[in-house]
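Omission of a single protein chain aside, the complex is shown with its protein chains in their original locations.
Then we have chain A:
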Amino acid sequence: MEKTLSALPSLLSLEPGAKLAAASRLGALVRGITELASKQKQMRECLVRLIYCEMLGYEASFGYIHAIKLAQQGSLMEKRVGYLAVSLFLNESHQLLLLLVNTVLKDLQSTNLLEVCMALTVASQLFPPEMIPAVLPLVEEKLQHSKEIIRRKAVLALHKFYLIAPNQVQHIHDKFRKALCDRDPGVMAASLHIYLLLIKENPDGYKDLTGSFVTILKQVVGGKLAVDFNYHSVPAPWLQIQLLRILRLLGKDDPVTSEQMYDVLDESLRRAEINHNITYAILFECIQTVYTVHPKADLMEKAATCNGKFILSPKNNLKYLGLKALTYVIQQDLNLVLQHQMTIIECLDHSDPIIKRVTLELLYRITNAQNVTVIVQKLLEYLRESKDEYVTISLVGKVAELAEKYAPNNEWFVQTMNAVFAVGGDMIPSDIPSNFLRLLAEGFDDEVEDKQLRLYAVNSYLALLEKDQVQYPQRFLQVMSWVLGEYSYLKTETKPEDIIEKLHCLLGKCSVSSETKAWILSAITKLFRLTLNVKVLPEVLQSYGNSMDSCLRQCSFELKQLVENREIMNTVLPLDASCDDIVVDASLSFLDGFVAEALGHGAAPYKPHHQRQEEKLSQEKVLNFEPYGLAFVTSPQASSVTGRQSPAGLSIGSEISCNSTEAGIKDSNSLKLDGVKKVWGKEGYLRKRESKVEALASLGSESETTTDTSSKTERTATVSEEEQEKQQLASSLFVGLGSNNLVSLMGKPQSSTQKVWRKSKIVEGQNGHEKAMNAQKTIVPHPPQIPNLMDNVGERCSLFQESKAMPLRKTSSDSAEVPTEQPAQGYDRSWTPSNNLKTIKAMPSASKEPFSGLFADGNFDIIQPANCRSAFEAHDQISGLAPSLPEEFAQHAHSKLELLCANENIALFSCKIWKEDCLLIPLFITNRSSVEVHNATVNFALTDELQTSESTDFPFPVVQSQTTVKCHLCLQMVNPCTQVLLTGHLTYQLESSHCTQEEFTLILFLIDFIRPLKLTTEEFGHLWLSLSNDVKQNLSFAPNAPEALSSALHTLQKELKLHIVDIIGTEGIIACQLLPSTPCLLHCRFHGGILSVWLRSPCSVLPDCMLYECQKVMQNVQL
């Protein structure tokens, strides 16, 4: 084994053919490493080689432990290599990293500068988040170190800690400020990394620093920094860019703050004259900042000129950046695009695909009803050439969005969507086909036009299927078969048998997946209602009646039964009724007899999947303590025998792709509106469809605006043919963008020409909801899988009559008995909006309920969105109308009613009610106007952290003048975090005018979701042992009195709503739980003025968060 680095090349020159040699060398290395474990210098070289081997692609994990060892035991040089190897080999989640903690700890305390440097360097690259408390005090200490390099690295290590565990670093914000004011520019620059993060999360908290940032930038731009920091004679460009980014975040939507930075932005734009990449990089940031902060006309003009330099540059890099900047800039100023239209046209045919791509992105953002055909055509052209999956997915979505929004006519729409399906292939996201089908199914207000559209779609698909040898993507085939099954009846000239024949051919192809086959089979089923000719039927039944795929088998059984019984066929599959409501007996009550019989024969009761899963998991642990098992509350379909759910308002749907039925039920339970909101844009509310757009093909007849805007280009007297072509393209692309009919970004519809392709659901209030919900479901041919219980049922034909009630879309006799008993059960079981729409008469004054002592520090904050500035000014006037908390709520601990948002028509009040099992957010909507408010809908947008078992939408069809209505939301926190924003919006209509939208925000804190957990000491002990995630921290605590512990614990109990289980001597145990049911146990020990807290919980994040809360409380106590 060679001992010097010079031996490396021989190792490197390994040819693929010499694989054996490589393996044996690796083997030698393995042996070498084990032998040399004591000889550190040689070990160092081995490790260096190992790094190289890993880079070449060989497995090197056997050496990881030696890297850690070397970092721990080696002298300085070895340590350096050891740390390097660790940082290259391991990542944050690697288990071996824990072994490094002690080494880092030791080196941080070292008197040797280099060791400290190394420890800080490795800590700012990777560190196990749960061990941060161990090193944090040492790192903090280093912020005061005399050497700037140590201070700088300490700041960066804190930056890293903030990234991986923000809660741990929250208490040292003051020290960040000190770093910002550091006399060394390097340390200051490093602190900007942290500030960028902090400000990104909470721009409002740091507005006071704007002045400092501006001053720093001024000094940097003015060249006040040491020449060292110059880069190609530009002063500290990285620093400048970082500052510009921070200023951008601070100045956004804030005229006052923006005012402070105009000067320095102007200066930056002026200074950047040298023709070098670095100045362009700064300019690019500058342009973005100028266009993001509160607008100032002359600055924007200057920035626009700068951007022109980019776009016109012959260098591709600059051109690319210029176009990219343009995509940001057009949100403010559409005219800029017009200035550069010829360049944009040229870039459309650029040889470099990335420039093409960014140009298309630009075009996508300037699309309106007039240029949509041209732009979509360009996008599709690019799509056909591109092979990249990511590009395809994103572009396909964009084309579908544009087509739905701006389609000029039916033919174009169907053709475009066909192209999308064909090009997108199977990469296409599933929401595109489902949206398309929903559009077809729901149609518009115009019956004739709907028919035309559907008929056109049917025709085009028949034509496509005519071509034999072409293979279509699965999703496209699914769309085709659904449309053919549903709407073939519109095409009277073709016989249904022919279509069935075509679909049958398709079924036979091996390229068709079984999911698609299920779609086709259900389409065939639907087609059989149009004909009595059952020629192909036996063939279909024969091939799929015995299929291995239970889904296909079920489909063919249904087909058989339905064809035999025409009466049922007509009730189950009525024509053109895909949007009608269906009621399904979700509880499968008709199976009760069967289940009872099975149970009678000694079968085990059914357990849902998650329950089985949980049981399995808990068996793996040593102890199973389930006293807090509230987890099943949210699963309505628990067991069909014990937990019978009423089917009120609940019908079964399933995802378009064969999801399990369980998922399907969940979907219908919680009204999946997030997807919907995205699709049904604002335009949907307007419903303007006065005139249709003239075909855009005739480019000659340019509208006035076009001639106006393209006049510049037409000035050239003689234009070559090619030029002319380009100009034509330009005029068709940039039509409608002129300044006199300025379209806002994303082409808010020009009311006169815009045909609205999507309509709103919310606008119709509750009805709209249901319709939307059902439409979403009924696109699906059948829920393709039968729930577990029914698996064996399906095979027995005698029982089949019963089982079909479930998979088939029907309202037939089988389940008729169930719906009748709905209302009674429905009310107490599941919360229906209408139930809670009790209108309360306005009360003369806000009630001054005794404010809960627990929350006396009023941690009920209100963020005021920019658009309701006047809310607080109006507060005095409205308070006369302010509602009071009803008795049922007032009995719980609650905060004061606060105004969320208000305008002259409507006011929104809320508060927090800390119920035992949830955080209840009641919402009072007061109509302050003199007329009725229609279709008011409150919609909460829940983040991942929160959950509710109910709907997040509360529609109110009518709110009488001068009255208040209320609704409430029960929240639980699934992912712990110290604070979370609950946002929502209220939409409503006054008389018949447009919908108005008001947004509101509530800050919810972790402690809003913390409840005491009543345990005995013994239970505590058991639970403590069964929990694995723990965090330990010392809190300094001044008074060293004997009662100090109990007073501290009682403070914690009071502030955080904990339950003190026991206090024994200098130790205390406390328990609490995070709603819904995550326990968190605290063990406190008081010793010599220090309170050491040890937290455990089954959830890994909760102890951190709780620790942070405890720290806050203890700090407040000391103050």
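Quick notes on this structure:
Here, a residue touches a chain if its C-beta (ideal position, glycine included) is under 8 Å from a C-beta of that chain, and two chains touch if they have at least 3 such contacts; residues count from 1.
The criterion applied here is as follows: contacts and distances are computed from a predicted model.
The subunit not displayed here is recorded in UniProt as "AP complex subunit sigma", chosen from "AP complex subunit sigma", "Glutamyl-tRNA(Gln) amidotransferase subunit C, mitochondrial", "Trafficking protein particle complex subunit 2" or "Origin recognition complex subunit 2". From the set A:274, A:312, A:354 or A:505, the residue in touch with the chain omitted from the display is A:354, counting the whole complex.
Only one of A:949, A:978 or A:1100 touches the absent chain when the whole complex is considered: A:1100. For the chain missing from the display, the contacting residue among A:25, A:153, A:340 or A:560 is A:153, taking the whole complex into account.
Across A:65, A:99, A:134 or A:163, the single residue that touches the chain missing here is A:163. Among A:30, A:281 or A:990, the one in contact with the hidden chain is A:281. What chain A contributes to its contact with the hidden chain is residues 5-6, 8-9, 12, 41, 48, 51-52, 55-57, 75-77, 80-81, 84, 87-88, 91-93, 111-115, 117, 121, 124-125, 129, 149, 152-153, 156, 159-160, 163-164, 186, 189-190, 193, 196-197, 200, 226, 228-229, 231, 236-239, 241, 277-278, 280-281, 284-285, 316-318, 320-321, 351-352, 354-355, 357, 388, 390-391, 1100.
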